[in-house]
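A single protein chain has been omitted from the complex, and every remaining protein chain is retained in its original position.
Entry: chain A
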Amino acid sequence: MLDFSILLNNLDTYLEGFKNTVLASIIALLGSFIIGVIVAVMRIAPIKPLNWIGSAYVEFIRNIPLLVIAFFFYYGLPAIGVTLPAFVAGTIALAIYTASFIAEAIRAGIQSVPKGQMEAARSSGLTYLQTMRTIILPQAIKIVIPPIGNQFINLVKNSAILGMIAGLDLMYFGDLVSSRTFVTFPVYIFVAMFYLVLTIPLSLGVGYLERRLARSN
């Protein structure tokens, strides 16, 4: 029943997919972190129009299914003359989507530092940016790391979206092998194991950081 020879015969295919999943995850991880920080700054900066833009980004992107965003970048953009390869379209979608959650995590972290500290620092002569850098952010980072770590784990799992737009990732090749051989169960178990190879170390890493930060308090 469980014919695992199918998996070994297609090992090259899986490794190719695994490579692309890792690549997409790393790029999207960096991208989403950068966008997330920018959006978070916009949300909390003492400038109203920036707040609005930041909030609009988070509320729009966070509340749209990732699949829709990926389809938009892959199938939608050619309508205005922009044709992106599936891998690129999928990775951008992944970064943009995850960024909205990261921005929220950062905003929540910064705002969880009591307001009085900002007021005290400002009244003792520090500028807004100085207060942020030396007083608020060092405290916020500790609060923010665990939720951001969780978002990165989600990002790796969500990268399976590439499989839906022929993005040549792990899920795409898993689907391909199972639809050709009709061996579904072992194939998807194998795919799941590959994802675990990425997510379990990430998960342990987040847990470790969390414990260390808790201790340093």
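Basically, a contact is a pair of C-beta atoms (placed from the backbone, for glycine too) under 8 Å apart; a residue touches a chain by one contact, two chains touch by 3 or more; residues count from 1.
Just so we're on the same page, contacts and distances are computed from a predicted model.
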Check your understanding: If you look up the hidden chain in UniProt, what protein name do you find among "Glutamine ABC transporter glutamine-binding protein GlnH", "Branched-chain amino acid transport system permease protein LivM", "Electron transfer flavoprotein subunit alpha" or "Cytochrome d ubiquinol oxidase subunit I"?
Key -> "Glutamine ABC transporter glutamine-binding protein GlnH"
Review point. Given the contact definition stated above, which residue among A:Lys19, A:Arg133 or A:Arg180 touches the chain not shown here?
Key: A:Arg180
Check your understanding: Which of A:Ala121, A:Ile136, A:Met164 or A:Leu198 sits in contact with the chain that's absent?
Key -> A:Met164
Review point. Going by the touch rule given at the top, which residues of chain A touch the chain that is not shown?
Key: 74-75, 78-79, 83, 85-86, 164-166, 172, 175-176, 179-180, 182, 184
